[in-house]
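Here is the structure we will look at.
One protein chain is absent from this view; the other protein chains keep their places.
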Amino acid sequence: MKNIVDLSIDFAGIRLSNPVFTASGTCGYADELGEFMDIDKLGGFITKSISVKPRKGNATPRMVETDSGMLNAIGLANIGLDRFIEEKIPVLAKMKAAVFVNVAGTTIDDYIEVTEKLAGENAIAGFELNISCPNVKEGGISFGTDPVQVADITAKVKKAAGDKKLIVKLTPTVTNISETALAAVENGADALSLVNTFTAMVIDIETRKPVLANRTGGLSGPAIKPMAVYLVNKVYNEVTKNTDVPILGLGGIRNAGDAIEFMIAGATAVSVGTASFFEPRSCERIVKGIEKFCQAKNISAVRELTGSIE
Amino acid sequence: MKNIVDLSIDFAGIRLSNPVFTASGTCGYADELGEFMDIDKLGGFITKSISVKPRKGNATPRMVETDSGMLNAIGLANIGLDRFIEEKIPVLAKMKAAVFVNVAGTTIDDYIEVTEKLAGENAIAGFELNISCPNVKEGGISFGTDPVQVADITAKVKKAAGDKKLIVKLTPTVTNISETALAAVENGADALSLVNTFTAMVIDIETRKPVLANRTGGLSGPAIKPMAVYLVNKVYNEVTKNTDVPILGLGGIRNAGDAIEFMIAGATAVSVGTASFFEPRSCERIVKGIEKFCQAKNISAVRELTGSIE
Amino acid sequence: MTRPFLFSVWNRIMCDDGSKKGIFEAKVNSNRCIGEGFYRVNLGFCGDGARLFAGFIPGQFVEIDLSGAPLPAMDKIPEKLRDASGRSIILRRPFSLADVEVCGDVVNIEILYCCVGPASLRMMELKEGNVVSVIGPLGNGFDIDKNKKVALLAVGGMGAGPLQHLARELAKIPGMEVVAFAGAQSVDRLPFEKPFGDFSARPTLCLNEFSKSATKSIVATDDGSAGFKGFVTGAMESWLDSCKAEMKDIIIYCCGPEMMLATMAEIAEKRGIDCQVSMERRMACGIGLCQSCAVECRKKGTDETFYKMCCKDGPVFDSREVVYTL
Partner (left out) sequence: MTRPFLFSVWNRIMCDDGSKKGIFEAKVNSNRCIGEGFYRVNLGFCGDGARLFAGFIPGQFVEIDLSGAPLPAMDKIPEKLRDASGRSIILRRPFSLADVEVCGDVVNIEILYCCVGPASLRMMELKEGNVVSVIGPLGNGFDIDKNKKVALLAVGGMGAGPLQHLARELAKIPGMEVVAFAGAQSVDRLPFEKPFGDFSARPTLCLNEFSKSATKSIVATDDGSAGFKGFVTGAMESWLDSCKAEMKDIIIYCCGPEMMLATMAEIAEKRGIDCQVSMERRMACGIGLCQSCAVECRKKGTDETFYKMCCKDGPVFDSREVVYTL
């Protein structure tokens, strides 16, 4: 007889049925993924970035595959706040998973506007502040590399979020990620999400042009996993260990083993991005795989894994 | 009839027969590689890091494979300056390729000592300043992330190098690599080498311990290539384009196409590291491949490729 | 465009759980080379997969996971693909179908493909009995308008696959005249099985794949090594010049390089002919998750543009709505 494993976690005060989230921008608004797996099996769902106005996104090509990874330069294409509220909120309201809206903008006021307008929605548990997108000219990553700006935007958006939770999503392309992490935590972040993509470029040697129309893109997928695990562990040790701020770990996770590795490194929950593209059932399988692992190892609650690195 | 391609390049005032170098720490002191390829086919040779005193290096395991890459934490194991001069310099003196000695230390004085002692050797063309090793507790990367320290160490080592050339090897794990690049260039660097490895970690989920005895290691191999290409292009555009400081591009190069991609991005020459581990003839093959590419495209001199990105 | 749900063979049959697409394991029935660098692989489905693929519409596509397939030995890889071939792949690859065949409980699909990089080179090594993971059916497919009298197919490169499939379905419509125009740089770059029919007569019914479905085919080669000397678009224009049908009764279906689609769209626009183009984009997912596959489209009656997703809203578009990337 198999022992029962408690897969639930407490994530910044919210109880989730399990620690597996979708990653922003990689699962649309849930409808498409729903054709392949039961989305009620998710612990959390993070939407594509939402900005005040609709964004077309960047010109094509927006994607190129690299060794064990891919670059994207979607450019935060999204339907904009108004259509999001009208069309997507009703769908998201039906989800069992905790829904977090990923917020993007080019000015701090943009971020505040989106957050304020959505802060009253019952459908959502909170926000993920995207200050780490490498694929837009203004805003995005520029807010995320400087601890002073991280502090400022976190504090302001936290206020706008009312009693909703605020996850701050950090960029890995900084000299010392603990500085930006600390700035976020000290200014009201309820959770940290790390990491976003790494800036990168592929050049077509025949045409001598960058393959992406945007020239550069963000690297994601298994290629980045060992760097992401390191950064999660670093922030856990240096910033969050003795706080109640959980880390949402992501970057290259494609199976339960990867997810468990992030949790051992210090993540309370994990997000799956690129892996859903080639295996749309990834999230569901990872939840099952974590459960099996815990059974085999006699771990009674998945939360025991968090930060259990020796 | 095939047209003749001029593969030679001018690298910081040194004429090299072709633009392909070995990467520091990945080809020993040339003897082992010589069993598999003609090392006189190399454009340049960079030695394993040399420090004043011999270094045992880190405990084992020192290596773990990751998706399309590997982590190493060798810890600058080397035979030390004295034995290097006695045993290796005579061998290196016979090489046709330009030899650069990679210098490591824990204090600025260490760097200066190694450089001064070797500055008079005819066997060597110059030095590569390793201020970007993520695998040692003191020195290494700590000098390489702060532009002020980069400026200081570059200026001092440049003086110690006398009339030998100085390449400064930069770490990719900084917020803005152009700042460290500029600091090096403004303080006498004759060339820049980018990039060194990315700090990363792999955890064994069975034991919950990091696989490497050193806990963290440096990620190299094809996985990092798109990030390295981006950084080379960024430094080329923002720092070196209008100077005569060449870039030695590296990170995940395993074939001629990769090498050409780095050159188009802005590199004058390229280094091959990890690829030599699984294909010890990589450097030789890359030189041939570059020649064939130029022939097919009617490029009469390989140097035309540098910075030719559109 | 309205979906021709009336056509029984195209009726989408649903999985037990009601979904219209799924992830299935397919067995390789055969995989053979039909010309230098061109292959046809045949995959078999059973169960839910068979049910869904029986309703496959010409122009729809599948996403195949080739990451576990072996790389061919180096001497089998064309020299100019050798460097790229070593890349470790993680993403699936989109392929259209050249044929769908229902054999009792089993449905076999056929893909015409060309080796251009790490995934398609790996595809070459699939052997009878191997199992691959396939997502499909995906995308919208061509919209068949039964009221037209003449259907012209403009075939470029690997567009040969889906348009063969389409030709077979069009041939079932009583009174529909179907003509395929197939172009390539030279005769040996035509992705069809040799021996061809008779190339000397032009226009001529010469490509076996099309003649099987009683479709006339006209070959155009840039170098004149077979058929019409020039582009497929030129061949079609000269055919149109001497054609007696009314333009409103004609429809053009195109699949091939974007340049060809753009020229075809212009020709159709100029002459007032309806035209559908099948677009290609780099796809990370093929199922609407990633937004990689943006196709710029015009907002009707304005200069404004927006992006549709090639994998979900396409790959077939009305030729007038697309802003081509050349």
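Observations
Per-chain numbering from 1; labels A, B and C assigned in written order.
Simple rule for what comes next: a residue touches a chain if its C-beta (ideal position, glycine included) is under 8 Å from a C-beta of that chain, and two chains touch if they have at least 3 such contacts.
Everything numeric in this text was worked out from a predicted model, so none of it was measured.
Under the touch definition stated at the start, the shown chains contacted by the missing one in the entire complex are A, B, C. Of the candidate positions A:Glu128, A:Asp258 or A:Glu284, contact with the hidden chain is made by A:Asp258.
Among the residues B:Met70, B:Leu219, B:Val235 or B:Val287, only B:Met70 touches the chain that is left out of the figure.
Residue in contact with the omitted chain (choice from C:Asn31, C:Ser88, C:Asn140 or C:Gln276): C:Ser88. In the complete complex, the residue from B:Ile9, B:Leu33, B:Ile177 or B:Leu219 that touches the missing chain is B:Leu33. In the full complex, chain B makes contact with the omitted chain through residues 25-28, 32-33, 35-36, 48, 56-57, 59-70, 72, 74, 77, 221-222, 274, 276-281.
In the full complex, the hidden chain is touched by chain C at residues 67-71, 73, 86, 88, 90, 125, 130-131. Along chain A, the points of touch with the absent chain fall at residues 67-68, 222, 254-258, 289.
Criterion: only the chains that are shown with their structure count from here on.
Chain contact topology: the protein chains form a complete graph, every chain touching every other one. Central chain assignment: A. Criterion: smallest distance from chain C-alpha mean to the mean of all protein C-alpha atoms.
The mean-CA centres of chain A and chain B are about 34 angstrom from one another, to the nearest whole unit.
For the pair chain B and chain C, the distance between mean C-alpha positions equals 47 Å. The residues of chain B that reach two or more other chains are 67-68, 222, 257, listed in rising order. Annotation for chain C: residues 87-88 touch two or more other chains.
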